[in-house]
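Worksheet: one structure, shown below.
Only one protein chain is missing; all other protein chains are in place.
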Amino acid sequence: MKMYEYRFRRRQLLVSSVGLIGYAIVRPVFSAPVTLDAALAEFSRGGKVTTGKVKFEIAELIDNGNAVPITVSVDSPMTEANHVVAIAVFNEKNPQREMIKTKLSPLAGRAQLSTRIRLATSQKLTAIAEMNDGSFFSHTVEVVVTLAACIEE
Amino acid sequence: MARALITIPPNPKRNSIIEIRVLIQHPMETGLRPDAEGKVQPRNIIRRFECRFIVGDKSDLIFSAELFPAISANPYIAFHLRATQNGTLNFQWTGDNGFAQTETAALVVV
Partner (left out) sequence: MNGYVKNVVATIALGTILLNVHAAEKRKSGYDIMSPSTQALQNDDSQNPAMLWVKDGEALWNRAAGEAKKSCATCHSGAVKSMRGVAARYPAFEPKSKRPINLQQRINLCQKNYQRAEPFSAESSELLSIESYVAMQSRGLPIAPPRDARLTASRERGQQFFQQRIGQLDLSCADCHDNHAGKKLGSATIPEAHPTAYPLYRLEWQSVGSLQRRLRNCMSGVRAEPYTFGAQEFIELELYMTLRAAGMRIETPGVRP
């Protein structure tokens, strides 16, 4: 970690107050990962995914990609007859598409999940929900990350 | 044993919906990071979390999550429960290298 944590540039400090540090990031080599769309299609077992009902909350300004708070909520009465059975979050550019996959019972009373995620870089994120009638809804957000998570170190 | 922190609102009203927050100490090592010598550290993550609500012999799965390396170190998860009656909340984390931890908390409604 120390290797790239602080690579201050004297010139940068003295000449400009804004700029990017040359963080020397060595990317591990990955086998060609699946796309975000492919991951979503797999989750919905090929079924149609409609935009809506799902709200994906994430800060616009991200200090550090190591721990980015997110909240996903789904508009649902959470009754036995009408409830969310699963909420999952996928990304476009991390080493792996999946981030978290949850299952809910109607006993939960509210379809909402909060957690903290790692973001390797600026990218699209999608939260997707499965209803008990087999339908799927989603919300996609774009995030800008200035300092990536350590998964890139 | 890893440290865990569970936050439940004290004495919620019957049938109110409460938020349950859980934090646990764990590195969530991605399996992609090289150590100081440049050797990639093996993956070591919590793979699954679940919360059950237990009343007598009845145990209901309220919420479960499958975690991936993109979940931050010292994982934080918050979800909800309709507080219908008194009972015991049971929290379980399992993961790589045989990681397994259980915590319980009493739910007392008023």
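For clarity, chains are labelled A and B in written order, and residue numbers in each chain start from 1.
Criterion: a contact is a pair of C-beta atoms (placed from the backbone, for glycine too) under 8 Å apart; a residue touches a chain by one contact, two chains touch by 3 or more.
The model shown is predicted, which means the values in this text are computed figures rather than measured ones.
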Subject >> Sole contact to the chain not displayed, among A:Ile62, A:Ala86, A:Ala108 or A:Leu125 >> reply: A:Ile62
Original post:
Which is it among B:Asn11, B:Gln25 or B:Gln41 that touches the chain not included here?
Top reply: B:Gln25
Original post:
Touching the missing chain, which residues of chain B?
Top reply: 3-5, 7, 21, 23-25, 27-28, 72-74, 76
Original post:
Considering the entire assembly, which residues of chain A contact the chain that has been omitted?
Top reply: 1-2, 5-10, 12-13, 17-21, 23, 59, 61-64, 66-69, 146-147, 150
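Going forward, only the chains that are shown with their structure count from here on.
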**OP:** Could you grab the centroid distance between chain A and chain B? Build each centroid from C-alpha atoms only and quote it in angstrom.
**Re:** 19
Original post:
Of all residues in chain B, which touch chain A in the complex?
Top reply: 17, 19, 21, 30, 32-34, 36, 40, 53, 60-73, 75-82, 84
Original post:
For chain A, which residues count as touching chain B in their complex?
Top reply: 2-3, 26, 28, 66-69, 71, 78, 91, 94-96, 98-105, 107-119, 150-151, 153
